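Only a single protein chain was left out; the remaining protein chains are all shown in position.
Note that the chains are named A and B in the order they appear, and that numbering of residues resets to 1 at the start of each chain.
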Amino acid sequence: MTAEVFSSFEADRILLELRRRRPLVHCLTNDVVQEMTANVLLAAGASPAMTVAPEETRGFAKIADALLVNLGTPTRDRIEAMQAAVAGAAEGNTPWVLDPVAAGVIPWRDGVIREFLRRKPVIVRGNASEVLALAGAGTGGQGVDSTDASSAALEPARRLALQTGVAVCVTGEVDYATDGRRTLAVPGGSAMATLVVGTGCSLSALVAAFAAVHPDPVEAAAAACTLAKRAAEYAARQAQAPGRFHSAYIDGLYLAPNFE
Amino acid sequence: MTAEVFSSFEADRILLELRRRRPLVHCLTNDVVQEMTANVLLAAGASPAMTVAPEETRGFAKIADALLVNLGTPTRDRIEAMQAAVAGAAEGNTPWVLDPVAAGVIPWRDGVIREFLRRKPVIVRGNASEVLALAGAGTGGQGVDSTDASSAALEPARRLALQTGVAVCVTGEVDYATDGRRTLAVPGGSAMATLVVGTGCSLSALVAAFAAVHPDPVEAAAAACTLAKRAAEYAARQAQAPGRFHSAYIDGLYLAPNFE
Partner (left out) sequence: MTAEVFSSFEADRILLELRRRRPLVHCLTNDVVQEMTANVLLAAGASPAMTVAPEETRGFAKIADALLVNLGTPTRDRIEAMQAAVAGAAEGNTPWVLDPVAAGVIPWRDGVIREFLRRKPVIVRGNASEVLALAGAGTGGQGVDSTDASSAALEPARRLALQTGVAVCVTGEVDYATDGRRTLAVPGGSAMATLVVGTGCSLSALVAAFAAVHPDPVEAAAAACTLAKRAAEYAARQAQAPGRFHSAYIDGLYLAPNFE
């Protein structure tokens, strides 16, 4: 099976819709990337909400336009808050995205991830090692870093999508989004993005933001990936090292699609 | 009633006093903006302390020069640490500032905010939607983003200050500081600051730093707002998008009042 390269024109159309509607994206993410995630959403044109108290997350996820659940640094309290948020999302018909950080490395975490996957996110977004682990076809990466190419995870991603009914977005040198039947590919980007923590985690937040404004999860994920790839390419033209690349990446999200 | 535009000359005088004394500002703030808040204080000329263990916050707040309590991501543990800190501030006569993030959105959080407001901060600093909600005159913004203009919150801010005996600083296109009798206005700044997470939360930390070195809370708040507005204007001259604006904003705080 082949993958269809997603149209930049279509991606831009969905980006403009995101900016028109400015969706409120409730993020339950890991401690390391909260600031990065909020700044990525703001630069792209969405509105972040980062509240984490179990007393608040159910109500907040219900009224938000999208929800992100990222398991980068799960603790018992945070998992409780995430479960409440997922319940609120179900009540409010809020689309939500699961980021299974470091799936396949620690069994305890894998159990947590699988339980969330069963609760029906719209999209799961991970790197190749994470998607291979979820599909039962790999052994996990090195911490948060993938040790596999995204193309190696494409068939397992399709199988996982068909099994679960959840669209799968696997990102890397080429990003893919699939529901098991249709697969979109997004090439490009810059390897330097892997040297800035949170580019992957915040991409999951962007996927949630796009899912808030576009009903097709495969196209929504591909549009988010397109924005991130274009921003990384812009940053790579502006900066030769990861410190200034980080700032320029945020700038690229804001300036897209009309780079200087 | 009108507001008096605060003198830049007077603001600079208070800023130089802050740099001379380098106040230690104990920040109990939300998870998203801790790094930003510490960097803002360091760039402006203050010294941050970010300790959050309930075992430590009482003692730390007692010896600090000022305390910030920001309710952006309250959890039971963090609220316990904040209550201990406020008790320590009372023992040490440490001025403290309350940032009522997202007041008016979730009833549970509003209850927490009102309890802290009753414990007599020197200043409460929020956006228009938050101040309107505290004054019983609005319905809350969208997450952390204000949906109201700061000028619309000016009369409610004055009423709130008179009712509570707490100076109120409401920030937006124009920033205001009032004790209900005297009102200072600070115009200027840049709309791009709203696309960088933590510019508002860290402004509350600056208000605390200025309150540590200047006895009049209305003037202290206005001096902090003046610094932030000038730094944002500097950043807007340096950067066209929020990534590099962020770095340039920190630079502006450091370089003020002598921009290149």
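Assorted remarks:
Basically, a contact is a pair of C-beta atoms (placed from the backbone, for glycine too) under 8 Å apart; a residue touches a chain by one contact, two chains touch by 3 or more.
Since the model is a prediction, treat every value here as computed from it, not as a measurement.
Residue B:77 is the one among B:4, B:77, B:91 or B:115 that touches the chain missing from this view. The omitted chain makes contact with just one of the residues B:11, B:206 or B:250: B:250.
Across A:3, A:18, A:33 or A:236, the residue that sits in touch with the chain not pictured is A:33.
In the full complex, chain B touches the hidden chain at residues 24, 31, 34-35, 38-39, 42-43, 47-53, 55-56, 59-60, 77, 246-252, 254-255, 260. Interface residues of chain A with the unshown chain, by the touch rule above, are 30-33, 35-36, 72-77, 102, 105-106, 108-109, 142-145, 194-198, 239-244, 246-247.
Everything that follows uses one rule, which is that only the chains that are shown with their structure count from here on.
Centre-to-centre, using mean CA coordinates, chain A is 32 Å away from chain B.
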